[in-house]
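Only one protein chain is missing from this complex, and each of the others stays in its spot.
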Amino acid sequence: MQRSDGPISPVVETRAVSKSFGDVRAVDRVSLAVALGVVHAIIGENGAGKTTLMRLLYGIYEPDEGTILVDGVPRTIRHPRDAIQLGIGMVHQHFMLVPSLTVADNVALGRVPRRGLQYDVARARADVLELAGRYGLKVDPSVRIQDLSVGQMQRVEIIKALLRGARVLILDEPTAVLTPQEVDELMEALRTLAAEGKSIIFISHKLREVLKVADRTTVMRGGRVVGEAARGELDAKGLARLMVGRDVLLTVTKPPLAPGPVALEVADLHVDGARGLPAVKGVSFQVHGSEIVGIAGVEGNGQSELVEALAGLRPIRQGSVKLYGRELTRLPPRQRYAAGLAHIPEDRLKRGVSTSCTIQENLMMRFYYRPPYSRGRFLNFSAISARVRTLMQRFDVRAKSPAQPTGALSGGNMQKLVIARELGEQPECLLAAQPTRGVDVGAIEYIHSQLLELRGRGKAILLISAELDEIRSLSDRILVMYEGTIVAEMAGEHVREEELGLAMAGHTGAGGPVADSTDGAAARPREPV
Amino acid sequence: MGELIAATIRTTAPILLAALGGLLCARAGVFNIALEGLMLMGAFAVIAGAYFSGSVWLGLLGAMAVGVATALVFAFFIQRLRADVIIAGLAINILALGLTTFLLKVWFGVDGSFTSDQISGLPTVYLPLLPDTFFLNNLSILIYVSWVLVAAIAWFLYRTPWGLTLRAVGEFPAAATTAGINVRTVRYLAVAASGALCGLAGAQLANGYLTGTFTENMTAGRGYLAFTAVIFGAAQPGLVFAASLLLGMADALGVRLQLLQVPIPAEFVLMFPYVLTLVALFLTSAARHRGGELPVDELALSEQAQESL
Partner (left out) sequence: MLAASLRRIGWQLGRQLLVIAIALVVGLAILQISGYAPIETYQIMATAAFGTSIGLANTLRWATPLILVGLSVALSFRAGLFNIGAQGQFYVGAFAAIIVGLGLKDGPPWLVVPFGFLAAGLAGLAWALLPGLLRAYYGTNEVISTLMMNFIALQFTNYLVRVPYNEGGATGQVLATATLPDPLRLMTLEPGSELTLAVFVALGMAALAAVYTTRTTSGYEGKVLGANPYFAENGGVNVRAAIVTTFLLSGFIAGLAGATEMFGPIGRFIGGLHEDLGFNGVVVSLMGFNNPWGVLLSGLFFGGLQNAAQQMRLLTEVPRAMVTVLQGLVTIAVTAQILRLSLRRQRRAAGQPGAAGPEPRPAVEVS
């Protein structure tokens, strides 16, 4: 099948499409053309409008202005049903699969095969197997979604779209939850699909992947298209510049520091996760003062449960946690904080803030119960609001007043609020889980500088992040977590991404280090404890 | 004893019918606590319909139609107007009570209750080969309908495409939508179906035994019993049937205890279904609750119901 390189006859096209939510212009007069048999990437930061644009194509939203054309014909897409009928399929960032139903059930949803009045399960299963075989997407149709791995779930989503006759496949941040090896498998599958004449639209903010697989790349920023390039026309730096609008420092300079005494000591920790299954299986490590220890790993390998257990939000089945010798294992969150352990939660909107409460109400959470901020059961508002103002100023939380509701703040500002609250009482150790997720670049730089400043003042930081660049540039040491245990420890400075990726996928290179002497430190597999 | 069994079967029927309606709604993701009000509307409609038209079949049809209409109002409020499902359900119950009592006075000129020889009772099923006065003979047709429905609904849920759709909508509406299903329509249909079933439940209550009578507030909490049967039975047809039976039995027993001269006060027997539900609730949530997870309930208050100045 000949691949067309330019929009001779685009299979899907948007012309000057816009969408606003209230005052926010999420998509601003975007014109985009996707050709047949092409892998077309759309990149941009969080909030650039990529997902919104795709949701317009898929009928989850309707455009305020502009036209969408399919095969050159203008179409109104009001509901995913319409999009599906036009041959547009979408694989969402958060899988749209019903957990208690099987793969076959989920794939059948919306166009259930019938035999008389009954649901033809056998045919549903056969349909799945046929497509699975054709595109090399291995999956078992009789298994329930809740028993599948993340990579398998994604395959089900793709099969679901293909079964409905998708000619255009939209994938929204498909690699966010995959190991580097699974990412390669996905790329392979995408290339196969393109070769078969499908068009792939691929949303990402990961430049490296985009460069590897995209035939054409569109860059979006602030709801607009700011650039478009064919394969080979731009490199990572060029794309990044378009994404952000200026030269981006992809790394952070970190002064070398000698680590201090042992601050956080975790010994043989066992924590249970969802449905009572063990999520953390015997994890031990230490974080020293003046040190940032980064935990790398694909989401879902126990990092979230680990942090929750350390913060006191999840019970510890076995093992211990100590901060400067003080036993924290049985203490509730408030007392851990009092002992000097702060926590920036990975899900800002769920745990980090309360959007319907005011900024003051959010900030006072960590100190309202102590004198002078409260006397007995009564709150002392003059003391509280003075402190709140001080915190807002010190941590650059930008808002009109502390009485503003937190929901109106931007992601970055909200995160600064979280940091202001957590660091406000000078903790000794900080658990920072995905601290820059969903945060604009300016705030990212600020947050990184705060972390380094803490480190400079002799504090201990445990950093969990899915952004490998962030882990690599900030961490003094990197621990890799895989399936609930620490499988590798590496020096932060010079670790190579391939080694990191292998470790994240569970390959710890039994048989010695995979070192390249010119590159510095090698990955050292962890001895089982 | 035989009389007790018959009484149990009779008392269970309206609860079961309403519970089946609640089950369909639960499967669609709608917590329908308005079963009480819907049943009451159905009870009034069957009496009014049979009285004014002279035909019990028209009365029955009327009961179903009124049930569906009221249920659609409920569905409209919760879907289109985004009313809180529990509050709107309570509102329907209050409205139904008010309206039926009001109309009882306005149309029939009575307070309290209305009955008339002109109201023909629901058709009964005569089982040949059994003596006429045998306790299981001459039971209302709706009782048999309710039993058949249990099986029919189970088949519908697990063996038909529409049942699959319903289950998906209830468990993960976003997934259903992105698969092309119109969640809103499915919910409307489920709620409408519950309206029809509650209409039948009300009809059975008012007209299924002895002469058709409508009494003010005659559902007396049975709709809530049905709701609890749905919870108890985790929206599974067989379990909901068992739960309804249990609750119906307790209800029937309580009324008859004094006659049986058992030294347990009637009130304690009447209390029994509720205590049982409480225990069952405790057991299921204790089982589901994994240590350490925050006890946040799925049935969270809507943003609006919780709004405070």
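By letter and in written order, the chains are A and B; residue numbering begins at 1 in each of them.
Simple rule for what comes next: a contact is a pair of C-beta atoms (placed from the backbone, for glycine too) under 8 Å apart; a residue touches a chain by one contact, two chains touch by 3 or more.
These numbers were taken from a predicted model, which means no experiment stands behind them.
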Only one of A:L313, A:I359 or A:L502 touches the unshown chain, namely A:L313
Of the candidates B:L4, B:A65, B:L97 or B:V125, the residue in contact with the absent chain is B:L97
Of A:D127, A:E361, A:E470 or A:E499, the residue touching the omitted chain is A:E361
Of B:L4, B:L58, B:L72 or B:L270, the residue that touches the missing chain is B:L270
Checked against the full complex, the residue among A:S149, A:S401, A:Q426 or A:S449 that touches the missing chain is A:S401
Had the left-out chain been drawn, it would touch chain A at residues 21-24, 26, 55, 59-62, 78-80, 311, 313, 332-334, 337, 343, 345, 347, 349-357, 361-362, 364-366, 368-369, 374, 377-379, 400-401, 403-405, 407-408, 411, 421
In the full complex, chain B touches the hidden chain through residues 33, 77, 81-84, 86-88, 90-99, 101-102, 104-106, 111, 173-174, 177-178, 183-184, 221, 224, 227-228, 231, 265, 267-268, 270-271, 274-275, 277-278, 281-282, 285-286, 288-289, 293-301, 304-309
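Throughout what follows, only the chains that are shown with their structure count from here on.
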The distance between the C-alpha centres of chain A and chain B, rounded to whole Å, is 45
Seen from chain B, its contact residues with chain A in the complex are 159-161, 163-165, 167-168, 171-172, 174-182, 290-294, 303
Chain A residues touching chain B in their complex are 58, 60, 79-81, 84, 90, 92, 96-101, 105-106, 108-114, 117-119, 160, 164, 272, 274-276, 313-315, 356
